[in-house]
Structure formats: structure tokens, C-alpha cells
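Pasting a structure here, questions to come.
Missing here is one protein chain; the remaining ones are kept as they sit in the complex.
Right after this comes chain A.
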Amino acid sequence: MKTLRDTWLVFQRHMLLMVRSPLSIVLGVAQPVVYLALFAPLLKPALASMGAGSMTDAYRIYVPGMLVALALGGGLYVGFGLLAELGSGVIERARVTPISRVALLLGRALRDVVTLVIQAGIIIVLSMPLGLFVRIPDLLLAYVLLALITLSSASISYGIALKVSSPDVLGQLVNNLAQPLMLLSGTLLPLALAPLWLRRASDWNPFSWAVVGMRSLFAGHTGDAAVWQSIALMATLAVLALTWSARLFARSVR
């Protein structure tokens, strides 16, 4: 109960900060939006191998992949913010109060989810005139999946940040982690084109499953096994990652 109240408190503070400097949200979607515009003409022929016969089909394959990439990539960088806070003394100030330690991390992670929800909304809205169409229930499920992905990637980033406690090392690690994870999940380039061994390797990447689930949702195939499988997988991952980073955090700030 106290943890919930404290999490809400921390979340509110971070939302306030987000509203005060909304630029970071906009900058976060700048790249995907540019991709959307630049690659739009190339999409149909490029995705023909995955069964894209029309622009709508192409966007139904491309946009979900990009959203997963955004949730994964955006989440992996949130550790920098945590390191900055640890350095600035605001966390130290919180530490001498009886506030729940886990709440300090959870509140932040929820803010990260909201950031992503807004960014995903921008991309989806921008894609609509280009031919994207998705039903509301599917969209809501897609949001659940995205939220879980963000919770996982953000927690992983917080965990690494706490382990290495240096922004430089964190940057290197995150780069080295994000690239293969994205490539191996077929977020932007469809894995259907990849050689067999690469496809086998991607089976071991949970985010690759998430991409498949997202594409099913955007294609309107809510009943596909891939949907519940990816949600279950991401939920498990999110719980594991959150537990890991929350424990690390609670230990490091006692």
C-alpha cells in the first residue's frame, strides 16, 4: 500500500518534469517519423516477400516493428537519467526519508511507459493517412505489449546503470546490446529475408517474439497464438527485469 502511494508520488513528480520539458518526447520520435517518411516509398516492394500486397499491408508490417524498436531502444537509454539523478543529489535527498526504495525506481519506469505510449500514439496517428488501419481492441492489446516491452528494456537499462555507474560505460553497453537485439528481432528489416541460422538465433530473442505478436495485432489476427505468447513472454521478462533492477537499486541506495 505504502509502496503504491510512494510509486504514485514519484511518478507524479516525473510526469511533472516531463510536461515541463516535452522536447525529449518529441526528439524521441523524430527518428522513427523520419524513417516513416523516408522508407514509405520503399516499403511495398521491400516487404513484398512478407506478403505485403498493398501500402496498408506494408504499414501493418513496418509500423509494429518500428514501435517495438522504439520501446526497446528508448527504454534502454533511460539509465542515463537515473545516473544523472544519482549524481545531482535528488535521490540522496529522497534516501534520508522513509519513502519506499522500490517506489523510486518503479515511479520512473512508469513514466517511461507513459513516454512510450505518447510516442507510439504520435507514430500511429502519423501513419494513418499513409494507409495504416488498426482496430481499437487490437490497438489496446498492442499498447499492453508495448508497455511490457518498455518496462523490460527500461529496467534492464536501470540495472546496467547501477552496475556500471558510469555514463560512458553505460553508453557503450547499451549500444552493443540494442543493435543486435533490434536486428535479431526483425524490427526494421524483416527476418524472412535472413538466412536460416539468423532466424534460429532470433528465436532466442524475446523481442523477436514481441515483433511477431505486434504484427499479428496490426494485421487484425487477434486470435493468433503469437499474440498471447508474446504478451506472456514480455510479461515474464518485465517482471524478471523489474525485480532484478529494483533489488539492485534498493541494495545500492538502502
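Keep this in mind: contacts are C-beta pairs under 8 Å (C-beta built on N, C-alpha and C of every residue); 3 or more make two chains touch, one makes a residue touch a chain; residues count from 1.
As a working rule, contacts and distances are computed from a predicted model.
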| item | value |
| --- | --- |
| Missing subunit (named according to UniProt) among the choices "Ligase-associated DNA damage response exonuclease", "ABC transporter", "Putative DNA modification/repair radical SAM protein" or "Cysteine desulfurase" | "ABC transporter" |
| Which of A:29, A:94 or A:248 contacts the chain that the document leaves out | A:94 |
| Missing-partner contacts on chain A, residue numbers | 2, 6, 9, 13, 16-17, 20-21, 88-99, 254 |
